[in-house]
Structure formats: C-alpha cells, structure tokens
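One protein chain is absent from this view; the other protein chains keep their places.
Moving on, here comes chain A:
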Amino acid sequence: MSNSPVTPTPPPARPLRVLAAMSGGVDSAVAAARAAEAGHDVVGVHLALSKNPSSYRTGARGCCTVEDSRDARRAADAIGIPFYVWDMAEEFDRDVVRDFVSEYAAGRTPNPCLRCNEKIKFAAVLDRAVALGFDAVCTGHHARLLGGVLHRSVDTAKDQSYVLAVLRPDQLARAMFPLGDVTKDEVRREAARRGLAVADKPDSHDVCFIADGDTAGFLGRRLGSAPGPVVDASGEVVGRHDGAYAYTVGQRRGLNLGGGTVDRRYVLSIEPVSNTVRVGPAEALDVDEITAERPVWSGGPAPSEPVRCQVQLRAHGEVHPCTARLDGGLLRIRLDAPARGVAAGQAAVLYDEATGTAVLGSGTISATRSARAEPASSPAM
C-alpha cells in the first residue's frame, strides 16, 4: 500500500540530510516527496549529464533535456524542497558513455544504467553529497533496502535491483530507495494525488544518451566502419559485417546471412581482435558455467564456500538456479540447467535461493563455457 500524503507520518528516528536525484521523471519525483514526507531534510538535485542538452524530449527516449530539468524543478517546487542542477556531464561522458563504447569495441555488451549507478549516482554524486554534508542519496529506483540488503521491488515487472546490484555495501548504506514497496501504477497515482505534473510523463526506455534509439548508428559514429567476416562453427566465412562491435551474443535479427527461413543461426561470439562474428545454431548458445569479474558481495559476509542461489544474467531476464562461489577476484557460477544468450559485459546478479528477492552479489560476465567440450563464447579479453 502506498502512503497517502494526507496521512501524518511519524518523524524518522533520525532525520537525515538527503540528496534526492531528480531526473524530471515521475519515479524520482515521488521518491523525493516520500523522503521529504518521512521527515528528512531533502534537497533536490537534477544531474545534467549531457554536454549539449537538447530542448525537448522526444517520446520516451533521451534524458537531460532542458524540459526534464524544468520538470524536476517544478516537482521540487510542488514538494517544497530546494533544487539545484549539478553538472556531471564530464564524469558521465568519461565513466558511462566512453565506457559503453569501449565495452562494445571489446566485443562485450555493457549495461550503461548499471555503470551510471556504480560510477555516477552512487559514486561521484554520493561522494560529493557526503562531502557537502548529506547523509544519503535518494533515487526513484524500484528496489528495496531491508536491513542494508538490496531486495527486488514488490513490482517485479519494474524491478531495478539488477542495475543496482553492482553497489557495494558502503554505497548501499548511503542509498535510499523510497519506492520499493509500491508498483509503478501506484507511483503514478500517488504523483497525481500529490499534484506532481509529471504523473503522466512517459517512462524512459533505452539508452538515455542515444536519443534516437539507434545504438548501432551511435557506435558506428564513434567507432567507424570496420568490415569483417561472419563465420560459422567450422570457421567458414558465411557473411560480412560492418563492425563486430554492433553485435550481441544471442542476436539473430539483422545478420543478413542470406540463409532464408531455414537459416536459424545466432551470434555465438564476437571476437574483437580478429573482428570476427561467429554464428551457429541455438543449441550452441547454451552455457553452463559463467565467470564474472569484479565481484561485489553485498548480501552478507562474503562466503568462503559455494552458495546455492539464483542468477539473473540480463536486465529483466529470467533467473536460473545455480551454485556460485567466490574464487579470488572472480565469481564462478555453475548453472543447474543451461542458459542461452549470455553476453559478456552484462552483469550476473545473484539472488537468494529461498525467496529470490534478496541480492547476494554480482559481477560482470567475462567468460562462459558449455558443458560440452567447445566453449560457447570465448573469453572476451
């Protein structure tokens, strides 16, 4: 149940100084309103992430337009909190946009929202906020924090724990997600009830810094054309591509191999050094073992023994029962049953086995193996 704004809320045990990151969308506006209503001392901050903000939003894409900034400001006015704009364009370009491009160039499939949470919202912004005297950063993410542990939102369709699982315990300790116990529909109703003009604003989708949604075109402009071969499992050249970076493991559409309807081949791997895209049948996408780099363990003390749990391998993807173990600087995951279309660069996020809602840890997928002898996807590095 959502809190009604007319219901008096008891003051928090300790009012915090909270920086509410306000994108101009409905979620972050309601999150800020809830934090303020809970008795915290809230300041709204719109993060200007684009070096050349355009004036207007086009549909559900894009962000950081002048219009978004104004929407955020008007929401802050309605909530009755101070509002500022912080220029984070340089950090965003360096840590998110350029990382996105170089990850694709290396044959991986990055998740820029995750990177933004890791490097911008809960790093650059959080560090600056703490230095300026704030206790926490509040966002409109759909996720819950229970006893310092990240959990899925009650709205499983909108759940964003996957893109937050990269956060370390010290980052989570300063995070505030007031929307984890409500559904998106409830957030919209609550926004309308609170008189926030953004109540009906469309959800944002896709990659915010690619305004037209054409990721391949964006990468092409940054990385240039790099024609190369498309090969099958035997190494035979079966087609050409304009840049291996534009492909993702598991992709079938847009391969243009000329095989017609009988040809149901998928991208099995992207090999940046030889600029080769390898394709093959769906079965060859099956993987049983996943290695992930830069592991983060946030669901309790880091385990020394293998842990039974569930793993999610892409945003809004299904979960797979598995056994995971920390192995030095790596996270090794053995799936109970094969999974398909596992792309290096995506996060492997572990949830607890019993409820599937508590995040145990995560890592960035670096390599996968099939139980059959041949690797389904070679290590990307």
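Following the convention adopted for this analysis, a contact is a pair of C-beta atoms (placed from the backbone, for glycine too) under 8 Å apart; a residue touches a chain by one contact, two chains touch by 3 or more; residues count from 1.
Throughout what follows, contacts and distances are computed from a predicted model.
**Student:** Could you tell me which of "peptidoglycan glycosyltransferase", "Cysteine desulfurase", "Carbon-monoxide dehydrogenase small subunit" or "Putative phosphonate transport system ATP-binding protein" is the UniProt name of the chain missing from the displayed complex?
**Tutor:** Matching the unshown chain against "peptidoglycan glycosyltransferase", "Cysteine desulfurase", "Carbon-monoxide dehydrogenase small subunit" or "Putative phosphonate transport system ATP-binding protein" yields "Cysteine desulfurase".
**Student:** Among A:R128, A:R193 or A:R294, which one touches the chain that has been omitted from the display?
**Tutor:** Touches the omitted chain: A:R128.
**Student:** Can you say which of A:S69, A:S153 or A:S269 touches the chain missing from this structure?
**Tutor:** Of these options, the touching residue for the absent chain is A:S69.
**Student:** Applying the definition given at the start, please give the residues of chain A touching the unseen chain.
**Tutor:** Touching the chain left out of view, chain A contributes residues 43, 46, 48, 53, 64-66, 69, 73, 82, 84-87, 89, 124, 127-128, 130-133.
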